[in-house]
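What follows is a single structure, written as structure tokens, with notes after it.
Of the protein chains in this complex, all but one are displayed in their positions.
Chain naming follows the written order as A and B, and within any one chain the residues start at number 1.
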Amino acid sequence: MWVQDAWYVAAWTHEIEPGRIHARTIIDQPLALYRTTDGAVVAFEDRCCHRFAPLSLGRLEGDDLRCMYHGLKFAPDGRCIEIPGQKLIPQSACVRRYPVAVVGSWVWIWMGDTAAADATSIPSSLALDDPAYRLMASHLDYAAHYLLIDDNLLDLSHLSFAHEKTLGLDMPQWADQRPHVVPLERGLRFQRWLANHPTRGFMRKLGERVDVWNSYDFVFPGIFLQRTTFHPQGTAERSGGREPEGEPPFYRVDEQAVTPISARASRYFYAAGARRDDIDPGKLERLFGVTQLAFNEDKTLIEAQQKTIDLDPTRPMLGTSLDAGPTRFRKLVESLQR
Amino acid sequence: MWVQDAWYVAAWTHEIEPGRIHARTIIDQPLALYRTTDGAVVAFEDRCCHRFAPLSLGRLEGDDLRCMYHGLKFAPDGRCIEIPGQKLIPQSACVRRYPVAVVGSWVWIWMGDTAAADATSIPSSLALDDPAYRLMASHLDYAAHYLLIDDNLLDLSHLSFAHEKTLGLDMPQWADQRPHVVPLERGLRFQRWLANHPTRGFMRKLGERVDVWNSYDFVFPGIFLQRTTFHPQGTAERSGGREPEGEPPFYRVDEQAVTPISARASRYFYAAGARRDDIDPGKLERLFGVTQLAFNEDKTLIEAQQKTIDLDPTRPMLGTSLDAGPTRFRKLVESLQR
Partner (left out) sequence: MWVQDAWYVAAWTHEIEPGRIHARTIIDQPLALYRTTDGAVVAFEDRCCHRFAPLSLGRLEGDDLRCMYHGLKFAPDGRCIEIPGQKLIPQSACVRRYPVAVVGSWVWIWMGDTAAADATSIPSSLALDDPAYRLMASHLDYAAHYLLIDDNLLDLSHLSFAHEKTLGLDMPQWADQRPHVVPLERGLRFQRWLANHPTRGFMRKLGERVDVWNSYDFVFPGIFLQRTTFHPQGTAERSGGREPEGEPPFYRVDEQAVTPISARASRYFYAAGARRDDIDPGKLERLFGVTQLAFNEDKTLIEAQQKTIDLDPTRPMLGTSLDAGPTRFRKLVESLQR
């Protein structure tokens, strides 16, 4: 069911504190994460090989981790280096260690065959401390299958409806202005103009209406990197449907990662912000607060959708032309599952 | 397992407020209920045909309902009348609409084949605003199969035991005075005299003991309409076991409806009161308060009974002569399930 051979986001890097062992679960596999003294992140299976006590309840001893049930001790490479009361340590005494990479501000874990782990295949993302931007970050837990959250991000026509109270977007536009979709390695790129879009809040200073250029990449399992730039009216028409040239007066960025925990649990990591010169910390807090409200609206809808699906799991959905993105992505996921 | 072809009580009419969409579940089917501008109640399947978001999280637009995930809009007959970003609306774009009838003070929903819906087959009940009576109403949710609640109502011998602390009924009488049972269309009628029954509370003004005539109809799936009249001692004997003639000094009414939600969840609607001239609002509140205490005693017992049954679901029960009502009704339910 799960795609093993993929990099999954386990945490924001700042969430993995030195001196602590963190329990996480990805695709039904429990993980224990900690930092060695040089700051590198180690990801073990969260299950002592002896009696299956969670290693996340253990103790760090320098770079090693000791299970605090019967005291077996493991080096960062997963080998058992001490069994109390026993001199001989068998070869089989080890815990699975998963490949880890810290790229951007995320801790990525490779859940598949170690030999196949290739950190260069990790999708692009933005570091939270990138000096060009001002960003805030958090995460949200869903009681839903991760592909329902992916569906949501792969069809932004829902913005007008699901978020009418928070984002206050002009209703038909996100549905009417279909994005141009091109394939990426394990993903899709979406780009579109939303011409004459009304402004609100502190964006109002750009005028009552602007032309909005929206572009995002969406890569398996749910890595979303979006930039949305705001331009004077007429820019869309002048650009002939293509990416705008020149500096926009406002440049927003969003990055998100959807991580499957189990069949009905997922973690949603998100950051939002803007180009440093376009926003001050107070406005960023407002922008981020509204964004969080909107994400909670998605959560309410998607968790309810999951329950409704589960009442009758084999019933076919009605396809519409809105579903181009989700449908193409589901096919890609199916191909990865093989 | 469920009987589809039946009218089920979904709500007290006053519970379905204008301008809101109400989520209910009957026999495992999720429903979205709302009123059109003329007050008529519409019952949709609570599942948008597009991506299965619940319609109960949607928005009313006049008489129509818009799903607030991707914006599909449905007319009161269930037809989709708008798909944002798409001109053509396929025939298959619709949600199931269930036949609804408001009869008495209940909203009834026909869960079976629409062509077979016949509002004239709805069982009798009493409107809460019937000028002849003073009534109070509420509902209670059970974590139990609805037939266990039906069993309870089909054998009132439990009154002496389950409610000894609240109703304080004379213990052996409800078991000893077996009711006369006659079949009804999809139900049973129970009638009996309880002679020389002790009185309590404000009924004491009728004397220390009275003759009580108890008569109720019980119709699938669990519609209970009861009148209990109180008479001077000797009336039972003079009536020769038959229904009393003439006006009783006190006339109590009870109506209840048991609605299956799922295999282990049911909703129990109830109203209790008396002939308007026999009771004032203060006494009605006391009568209703005691009634609610007693219903919570039933709930405790029946939910515990459900758990005990579930520990060993195939074990046969011991039949006694108390079970005539429940046994006959279960046979009727079996015949309806075919």
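Here is the rule we use: a contact is a pair of C-beta atoms (placed from the backbone, for glycine too) under 8 Å apart; a residue touches a chain by one contact, two chains touch by 3 or more.
The structure presented is a predicted model; accordingly, all values stated were derived computationally and were not measured.
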item: Given B:A40, B:A132 or B:A304, the one touching the chain that is not displayed; value: B:A304
item: Residue touching the undisplayed chain, where the options are B:H158, B:R209, B:R275 or B:R330; value: B:H158
item: Among B:D176, B:E208 or B:E285, the residue in touch with the chain that has been omitted; value: B:D176
item: Contact set of chain B toward the excluded chain (per top definition); value: 151, 155, 157-158, 160-162, 164, 171-172, 175-176, 178, 300-301, 304-305, 307-309, 311, 315, 317-318, 320-322
item: Residues in chain A touching the chain absent from view; value: 28, 30, 46-47, 49-54, 57, 66-72, 83-86, 90, 92-93
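The working rule: only the chains that are shown with their structure count from here on.
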item: Approximate Å spacing (C-alpha centroids) for the pair chain A, chain B; value: 48
